[in-house]
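A single protein chain has been omitted; all remaining protein chains appear in their positions.
Our next item is chain A:
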């Protein structure tokens, strides 16, 4: 059988394959169910500078073909991350992508300088979906100018690959993607969870403690596929698709839309071995269609004349 080339390049980083966990849906405890060395990358939960308690419970609820969460980035802070989390992942050959969440541009810069300078960190994912506390509380990633500025400032303190994790809660994902590219990002994550709300009609209370939460799972996949497609039309950066990938065909769909890699979140909750199952299903698809290089599929959706503004 012809050898399959599953490699993915994000800036100077080369991943052995396009499957990795979504930050927030991955941690050391999963070691008991999957071999981390088989993943394209490992992406532990976003780290904040200071310890954070997280949001009120219930923090998750299920909706039709999806789940909502409002964890609130419960975090042990950067010191714990440097002392325990990064050293833990050094035992694996798989590249570690550190996901960073911060309240201000200065804090993003400060944390990046520290974490990127630590042995064992291959790349950084900037979670720009978090609120800018110095602004009006809106997420950095909702404002193109702020996104550009944030990434430009962070770019000054590291040569390591920077992935901007975009928020889907915007009017134009293309505008934000271009701003991130102009700022100096090496890759784009499309996207974080979609802001949502669910109400228990019997108690008349919101179904999660934080009232609003982020929707993930199969329900959001068509929206994310659309966003990947739109971003791929305007940006030359590699895209990591994130949102509702449950199987190999879902991953291929995102790759055809323009993603170079995919992140798996909710699927791992349903099936703890989902990431490795999806990787195998991607390989099966490649064999079925005689594809030897996964990157040859990126953006290869067969569309005719299209007009993105035509609806």
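Assume contacts are C-beta pairs under 8 Å (C-beta built on N, C-alpha and C of every residue); 3 or more make two chains touch, one makes a residue touch a chain; residues count from 1.
By our rule, contacts and distances are computed from a predicted model.
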{"item": "Among \"Tryptophan synthase beta chain\", \"Hydrogenase\", \"Dihydroorotate dehydrogenase electron transfer subunit\" or \"FAD-linked oxidase C-terminal domain-containing protein\", the UniProt name of the subunit that does not appear here", "value": "\"Dihydroorotate dehydrogenase electron transfer subunit\""}
{"item": "Option from A:6, A:25, A:122 or A:146 whose C-beta touches the chain left out", "value": "A:25"}
{"item": "Hidden-chain contact residue, picked from the options A:12, A:57, A:172 or A:284", "value": "A:57"}
{"item": "Identified contact with the non-displayed chain, of A:66, A:241 or A:258", "value": "A:66"}
{"item": "Hidden partner chain, touching residue among A:161, A:187, A:217 or A:238", "value": "A:217"}
{"item": "Interface with the undisplayed chain - residues on chain A", "value": "24-30, 32-33, 45, 53-54, 57-62, 64-67, 69, 71, 74, 217-218, 246, 266, 268-273"}
